[in-house]
Each structure stands twice: as C-alpha cells, then as structure tokens.
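Structure below; questions to follow.
The complex is shown incomplete by one protein chain, all other protein chains being positioned as in the whole.
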Amino acid sequence: MAARVLGALAVIALLVAPPLLPKYPLEILISVLFFAYLGLAWNILGGYAGQFSFGHAAFFGIGAYTSTLLLLRGGVTPWLGMLAGGVLAAGFGLFEGYLSFRYGLRGPYFSLVTLAFAEMLRVVSVNAKAVGASIGLVIPTGIAAPAMFVFAGKLSYYYVILAMTAAALVITRALARSRLGYALIAVRENEDAAEAAGVNALGVKLAAMALSSFLTAFGGTFYAQYFAYIDPTITFGPAISIQGLLPAIVGGAGTVLGPLLGSFVLTPISELTRAALRGRAGADIMLYGLILILVISFLPQGLMGLRRAARRASGR
Amino acid sequence: MGDDKQRGTNGFLTRRGFLGTLGAATTVAGFPAMARGQGPAPVKVGYILPVTGPLAFEAQLALNGILLAVDEINAAGGIKSLGGAKLTLLPGDTQNKVELGKSEAQRLIDQGVVALMGPFSSLVAFSVRQDTEKARTPFLLLAAVADNLTEGGLRYTFRMQPNGKAMATLTVDNMLEMANAANVPIKRVAMMHEDGNFGTTMGNHVEAFAKTKGYELVQRVPYNLRSPDFTAELAKVKAARPDLLLISGYYGDSKLIAETAAKLRVGVHALVGLANAAYSNPRFIAENRELTEHIFDGNYWHNPQSARAKTVFEAYQKRFSSPMSNHGVQGYQVTFVLKDALERAASIDRDKVRDAIAKINLTDHILTQDAIRFDDTGENPNAMPALLQVQNGRPTVVGPARFAEAKPVFPVPKWKG
Partner (left out) sequence: MSGLLLQAVVSGLLLGGVYGLVASGLTLIFGVLRIINFAHGAVMMLGMYASYWLWVGLGVDPYVSVLVTAPLFFLLGMGIQRLVIEPNRDAAEHNQLLLTLGLALFLENLALVLWHGDFRTLRVPYANASFVIGDALVEVSRLVAAGGAVLIALALFVFLRRTDVGKAIRALSEEREGAMLVGIDVARIRAVAFGIGSACVAVAGALITPFFYVAPDVGESFNIMAFVVVVLGGMGNFIGALVGGLIVGLAESLGAALLPGSLKQLVVFVIFVLVLLFRPEGLFGGARGR
C-alpha cells in the first residue's frame, strides 16, 4: 500500500515538478530517464530472455545514424527516421541473434559476440566517409521545430523522454504478463527444458532481440536530437552498451521497475562520490565498479530483489 | 591540438545531482550579497575544462594560463569601465565527457557567468554551443579544433585559435615555404593521423589541399590510437617514398610513431607534427631528448619576439615552476580577449559583451599572428599556428619568418633512409 502511494507520488512529481526546476537539475533528470529508458530496452533481452548483450551500442548507433542521415540527406523528420532506425536495428538484431542463437552461443560467448558486432560497426563507421567517419554528424537544432524533433527548451525534451520511458515500462509490463513473456522466462531459466516443453526457444529469443533492439534505436535518435552531435565512438562504443545495462542490473534485471529504480539510484551515488572526492576523476566510476561487484555478490536480483525478499519475509 | 580524446575510463557518463547544485549555489551566491560595502560586484566568468580525467594534465596547463591572466587583470585594477570590477572565475569540470560538459555549462550559465571558456574537446563543444546560443552567453572556444563548430549561424561562439583547416593548411604552407628557402622541394607528402575527429579533420585538409599547394599525398594512414604497434603502418609510409611525414596524434601514439619511424629510417626530410599533442610538449621532449631533437610541430604558440610574451612566460615559470605551454598561452590570451571585450562593452549584459567580442581588434597580445579579430562565423581570420622545431631540447619558433627566433634545421638527416 505504501509502495503504491509512493509510486503515485513519484509519477505526479515527474509530471508536475519539472517546469519548476532550474535548467541544471532538469538536465540531470533527463539523463536519469534516458538511461532508465536504455536499461528498460536492454532488459527485454538481458533480463527477461536472459541473454546478456554487451553490444547494445550497435542498435543505439543504428538508430542515431539512421534518423540523422535521413534528416541530413533527405530532410526526413526524425520522428519518422526514428521508426526507420528502429526497424533497421531490429533487422540487425535479428541477423546478429539468428547467427548467435542458431550456432548455440550462450552466456559469456553470446556477450562477447554482441560486443564484437558493435565494435565492427564502430570501426566501419570510423572509416566510412559516407556517414561522416570520425568527423561525426551535426544535427541542426538552432531553430525550434517540434515537427522535426527540435524543441526550444529542455522541458520538451524531458517530456519526450518521460513518455518514452513510460512507454517502455508499459511494454515491459505487457510482455511480462504475456505468453511470450512466460516463454522467455522459461527459456532463461532452462532452455533445454523449455524446448522439451514445446517452446520455440530460437523464436522467442529472436522476438526479444527484435523488440529490445527496436526500442534501443529510439534511444539513439533521442540522443542525436538532444545532444545535437553523434560520432562512431559515442554511438557504437562500449560505453553506451555498459551504461545501458547497469541500471537494469542494479535495479533488478527481469523486473519491470528495475531499470528505472537502478537509474534513479546510481545518479545520487555518483554525485555523492564526486562531491566527496572532489578533484579525483574516476572516483565515481571506481564506485560504480564496486557497486556492480557488491550488487552481484549480495543482491544478484538487484534492488527489486530486496523487495521480493521483504515480501517473502512478511509471508506474502 | 589533441583535444577530442576518446580514450579513458570507458568514456563513462555520469551525472551530477541535486546535491551538486546546492553545493555550488552556496559557494557562489554569497558574493555580491556579502558586499564588502564599497567596490563594484565582481564579474563572473566561467570555464569548463577536463580538469580531471584523461586530459587533466593538459587542461590544468590551460587553466594555469587562465589563472595567471585573471590574477594579472585583477591586480591591475580589474575592469576599469566597470568601476574596477574584479573577475571571479567559476570552475566547471567536464571530465572530457559530453553529458558532464553540457550539465556543467548549464550550471554555470544558471549561476550567471557573463561568458564561458572551454571546453577542450570538440565533442563537448558541439553540445555546449547549442545551449550557450540559447542562453545567449558568449562561448569562447579553447583548444577545440573541429571546423564545423562555428557553422550554423551561431552568434555566440567564438574561436580565437586556428581551427582545423587553418592549422593544417597554414602549417603545410609554412613547411613548404621553409623547404623552398632551403632549396629542398617537397613533392611527396605522407600523413598518419589518429582516426578520431581531430586526426581525421587534419587528414581531410591535407588531402584536400594537395593539388593547390603542389604536392602529392602519396599515403594517408589513419590509425587507432590504442594500437600497440605501428611498424606495418610506417612500413607502408616508407614504401611510398615521401619527402615529408605529417603526424596528427596524441601523446602515446605519437611517441610510438616517432620511435618506430626513427628505427625504420623512414626516409623523409623531416617528421612534422600537425597540432600534435606530443611534439612540442615540454614533458614529452624532456623524456625523449634524442628522439625529439629537430622534430617539427605546427601548433599554437606564443610570439617569441614579443616583449610582453617574455614577461608573461617569466611570470608563469615563477608561479607554476614549469615553462608555459601552448595550452597556457591560449588560456591566458583568451581571458584577455574577454577582458578587452568587457572594457569596451562597459557592461555585464551578455548580449553587449557578445557584441563587443565580435568587434574586437586586439593587437596587444602574445600570439604569433596579427590582430585578433572575429569574422561573422566567429572564427579568427588572422589565426596562425607557429612552426616549431625542437632545438637543444626546446621547442623553437622557426616560422612564419616574422616571428621566428631561430633558423630551422632542414632537412633533418636522421630520418633519412
């Protein structure tokens, strides 16, 4: 009951408070939601299907580059470009997924292969003049044009990412309660047993891959429109892959709220570290590493796992 | 100058939170309120630099220059047209990350800085300049080399130092001029550059200007700066029999390349850095005396013929116990550009300051160029890199002729096959 009230308050705060915030905290909130969104997208493949991708940057980058290239070369609005990017990313995800799953790659091997694919895309982009190579692509955001995904103020971008995050939450919840969701969990827990029970493991894993990559690509477009500049390292580099999965792990992979919770928790911790260890770059990431180790060691189900444990303890 | 570092701590993005805002607000807000009774309110000037993280060393050098300038300005009575108002420097640490740069810039803008200096990395600059434009806050670029930073009709972004195009083309001009004077024709040029934004920008220009400048780019080799070995790349260069090898890279890779080039006897008349992070870096030179002797670098520098520059150099050496680097020169000079604008604007209104910057015509400076001015895109049309050569362990200005402090040693025998 308390959780529901808290949840409702949080939702109201997220909807109503931002116009009152100065630009700088708003900036932070946008970042938090952005990573929550990426975490939610990753969670579909990593949490529910149990396939830990270390290369989601591939889809992020495909999304960012597709919408941006369509915009710059063809004047297509990024709202549509986003969809195109999602489709292309899903296609690449299916390709990558099919190869990996068909050839029986699981666990760490799967993670490594996804990392390799993302890196390959990065190297190709660095060397491809057609997509701007390392010079990158600049997204013109000087003149506000909502139809072209360019807004005058940060507030609008905030509501966009809020909407995207909400949509991701809704999708995740729907998935968790669907047949596909149950099939995914079955495959995650014991693929062979699931197959024996009639689940088409390959099919469901591919479905998860397609959905996860589709959604991740949208994040790439948002990034491009908000930060106004993309290049191969920002979009295809390992950093964005890792940042996308950390909130899900810390919050609880395979849960609906996990990635959101994880993102909201990691930020203040990062800030406290930086404030406490001022002038020591890397201290906050050192802490991230430590948190990751601690979470894996003591909270393998993430923070949401605490909730479950509390529930069990209270006999519910 | 090597600015767009993509190496480092996994390029991790972090976010400052609400606590940070509060903390910063309390340190700064107090000032005018705590009024010392008499004296005008200080003028808030902000900087965003990667003072911690992989570029910390270079950023600190730039910051030292800024600090030196601010203290000099304040000691001389502040901004006279504002009644002697002193400058207050507000810090911003980007850790060389785009998101942090954006939020730090926003924080400083919220705190009311009259102008922003920075951010070193072109990647950070791309994002920040949109925000400074929207907030109508003058943004004085420091070290960011990417050409298209001033594109798009921005009115609040200014670049004092040479951009990528100027760096590349003017350095090549200077080299060709020097080669002609030594009667050693340069017909075949090879270039190695890191494959990021910085290196690729330089490479693109060197390639684009080949025909007009009369040389053939016989080999262009982009490389990944993390690579542990460049022997094959350099063998490729050697096989193309170039007269000159240009290198745009960062510290570690430039070191490896120079070392390997020396051992391979790559057969060029000279090794020339193009805004190279290592070849005119005093620390690199001190650690690699024999290797760096007679290496060239086209880079920002101070004017050795200027008496003022000499004084500033001495002041820097005295205060920071090390020679002033080109980063320090830039930081110092860009602060004085702002000071000059503030004097003429006689106001801390950002739009007025912006207009004053746009109209600048500053001849009292320490750079190797004519007057500092800005065209309508915000670029400095007179920006000029110096051509440096390490002589006796010291980066020495050998071009353009009117700023030179010594004759160049060219060709350099040790690179020949």
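Annotations
Each chain gets a letter, A and B, in the order it is written, and its residues are counted from 1.
By definition in this document, a contact is a pair of C-beta atoms (placed from the backbone, for glycine too) under 8 Å apart; a residue touches a chain by one contact, two chains touch by 3 or more.
In this text, all values refer to a predicted model and were calculated from it rather than measured experimentally.
Within the set A:Leu80, A:Met120 or A:Ile143, the residue that contacts the chain not displayed is A:Met120. One of B:Lys80, B:Lys187, B:Lys211 or B:Arg226 touches the chain omitted from the figure, and that residue is B:Arg226. Only one residue in the set B:Arg136, B:Lys213, B:Lys236 or B:Arg394 touches the chain that does not appear here, and it is B:Lys236.
What chain B contributes to its contact with the hidden chain is residues 7-10, 12, 53-57, 195, 222-224, 226-233, 235-236, 238-239, 251-252, 255-256, 259-260, 262-264, 283, 287-288. Although one chain is not displayed, its contacts with chain A can still be listed: residues 50, 52, 99-100, 103-109, 111-113, 115-117, 119-120, 123-124, 126-127, 242, 249, 277, 280-283, 285-286, 288-293, 296-297, 300.
FYI, only the chains that are shown with their structure count from here on.
Measuring from the averaged C-alpha position of chain A to that of chain B gives a distance of 36 Å. Residues 6, 9-21, 23, 51-53, 56, 93, 95, 98-99, 102-103, 106-107, 109-110, 123, 126-127, 130, 133-134, 146, 148, 151-154, 195-197, 199-201, 204, 222 of chain B touch chain A in their complex. The residues of chain A lying in touch with chain B in their complex are 22-25, 27-28, 31-32, 35, 126-127, 133-136, 138, 140-142, 152, 227-229, 231, 233-234, 237-239, 242-243, 267-268, 270-272, 274-275, 279-282, 284-285, 288.
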